[in-house]
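I have a structure here, written as structure tokens, and I will follow up with some questions on it.
Moving on to chain A:
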Amino acid sequence: MSHSSAEIDFCTQSCQHGIRLDGRACEDFRPLELELGLIAQASGSARLHLGSTDVIVGVKAEVGAPLREHPDCGRLQATVEMSSCASPEYEGRGGELWGLQLAQALEASLVPEHPEKGGGGLDLRSLSIIPGKAVWLLYVDALVLNDGGGVLCVCVCVALAALSNTRVCVCVFTMGGGAGEGDAAEPEIELEDDEEGEGGRPLQGVAEVPLIVSLGQVDNAVVVDPTCLEEQCAASVMHIAANARGEVCGVQQSGRQGVDPAALVALMERGAAAGSEVLASLHAYFKQAPQQGT
Partner candidate 1 sequence: MANVEKKVCLPGDLVQKLPEEGVLRLGPGLETREQHVAAVKSGVAHQNKSGSLLWLEGRQKRYIPAEGDVVVGTIVDRYGETFTVDINGPLLALLPQLAFEGATRRNRPNLKSGDLVYARVAAASRDLEPQLSCVDNLGRATVMGPLKDGILVQVTSSQARALLASPPAPVLQALGASLQYEVAVGQNGRVWVCSASPRTTVLVANAISASEFLSPLQIQTLVGRLVAQIQ
Partner candidate 2 sequence: MEYVTPEGLRIDGRRPKELRRLDCSLDVLQSADGSAVFQMGNTKVLAAVFGPHEVEVRNQMKEDKAIIKCEYAMAAFSTGERRKRGKSDRRSQELSLVIKAALEQTVMVELLPRTQIDVYVQVLQADGGTRVAAINAAVLALASAGVPLRDLAAGCAAGYLEGHSLLDLNFQEDSAGGPDCSIALHPNSDRLVLLQMDSRLPMDTFEAVLNLAQDGCRAVASFMRQRLLEHTRKLAMARGAVRA
């Protein structure tokens, strides 16, 4: 969606005066509306509206083989699909490239760079079933139904929500099921059906996942969680990954201008503060939310 230059001018000027078009203060997030467990076929799912941005995430857990580099770690694979329902420009292969970029960022934010060491994201080590042979493979599939700005931030939020809502089955495995087959006895994996209770165990390390907060620099003003229009006004947009403890885990910059190094620290501090605040409220919500809601 492109906006007219008059709209862009107006928005830029109002940001200078600390006024945003939707009535927020500069450091406010848009209202966040979360729905958990709406896709029955998924192991975990969530839908999030952040202002007009609307994303659904479904998480599916499957048993698969580990990567050779990390034989005793589970795997996570993220995809982001820009649905044509969001805009005709995503028709056919229109949204493919952006979807790929978002998926990369999402994956980087959910999973630590060195999963075998743990920390900084989901604990993939806990998803190992038989080291070197079988692990849980988590597919995190995001579907963007509407883009009103801040898609990356929403993707991470909603993926987090879906993962908090995901339960993987408890596995029981027996060695050497096929007798007399010779050398390597194939372990047999049985997924325990536990209908009552929680339907499996929750994932570990969800609380460690950092959130990506976008900060738009509109002239001298800085706005948190910019909308589409504000993203267009901004000379640069900083994407700051911050965890619940308020630590900065990653920084990325986009936009048409650079950022003054002197302002960088202040920006990161603001991003981290905003991020930890949202994360805290999210996690508080996950705790009290009905598990595997309908």
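As a working rule, a residue touches a chain if its C-beta (ideal position, glycine included) is under 8 Å from a C-beta of that chain, and two chains touch if they have at least 3 such contacts; residues count from 1.
On how the list was made: all candidates are chains of the complex that A comes from, given by their letters.
Note that the structure is a prediction, hence the values are computed from the model and not measured.
Participant: Quick check: counting C-beta contacts as defined, which of 1 or 2 touches chain A in this complex?
Facilitator: Among 1 or 2, contact with chain A goes to 2.
Participant: Under the definition above, what is the set of chain A residues touching candidate 2 in their complex?
Facilitator: Contacts found on chain A: 1, 39-42, 45, 52, 54, 56, 58-60, 62, 79, 81, 83-88, 91-93, 139, 141, 143, 145-148.
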